[in-house]
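Of the protein chains in this complex, one is absent; all others appear in place.
Right, chain A next:
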């Protein structure tokens, strides 16, 4: 109750300040239209942002706000890294890449850098990781930090999990497994959904009807349950073959997700197919492959790219969810989804020991970071390819 009253009071004060801010701005600048015509919401936004920054500074000095300090430090470090990366990109490389880097926003540079690091890690995980992914090497549940006094071990800088496997190694291998599989799945989903979507849009008629109804049926089944069902069947087929089950998983998730891609590609394709240049190409006598890949696809890249970014994240989460449910990537293979599940209980200790809570958050953070990075890059590419300025 008291909190609630406090919130109302703070809000009222902010409203008052917003009025004062706008009036003061107008008075100080000699009635410039910027302040004079400023909507109240904008003035409030300024005041609110100022209050939020002040609150942030205060929070920085609160001893218990460890995560907040970590987040700010990480944010600043990421910004600096992205800035340096962009500077480097402007100096090194071909003319084309240099030009791309010159007009790149910081977010995109951060996204690119992150994706690059993830890619390198997943390729070289075997070399980088100090231990194997399924190797039991130390005491169980060692905390990150490597400080013995805090319950860590210098040999395992990110700690160990519930059966004593090195978390750093598992995170690195997890990149290989999770990212690699998610990427392959998304690509397959786009290949399937995109090709059939464009075909349906170009040919139309009964072909479009049959494909669309099949997709409707697939979409009518809740995707996670459907994936779970198919995975159960697949695991019976796969027997004890680990790689076979992974392959089945890729195909199953790709097919289920390709229905969404199909819908998008068909809708986008239908808008493009009616253009005069397609008609001109048809009248020239061009075949279907030329129409689809040379005429339609280049004009559909913008929406498809945006969808790719989103779809990648969804696939990623689906794999994590399947692993969480026990039918995805099978132990002992390292996977971020499984790691979050296995260590999830530690989140309860956040109030007492931030380090303990960090155990599951590392894998979760790795997923979140990649998701954000991919979307940053996709946004940027979208802006470039569509020529949007704002």
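Definition applied: a residue touches a chain if its C-beta (ideal position, glycine included) is under 8 Å from a C-beta of that chain, and two chains touch if they have at least 3 such contacts; residues count from 1.
Just so we're on the same page, contacts and distances are computed from a predicted model.
Per its UniProt record, the hidden chain corresponds to "ABC transporter" from the list "Heme exporter protein C", "LytTR family DNA-binding domain-containing protein", "ABC transporter" or "Acyl carrier protein". The residue touching the chain not shown here, chosen from A:57, A:163, A:275 or A:368, is A:275.
Where chain A meets the omitted chain, the residues involved are 33, 36-37, 275-277, 279-280, 282-286, 295, 298-299, 387.
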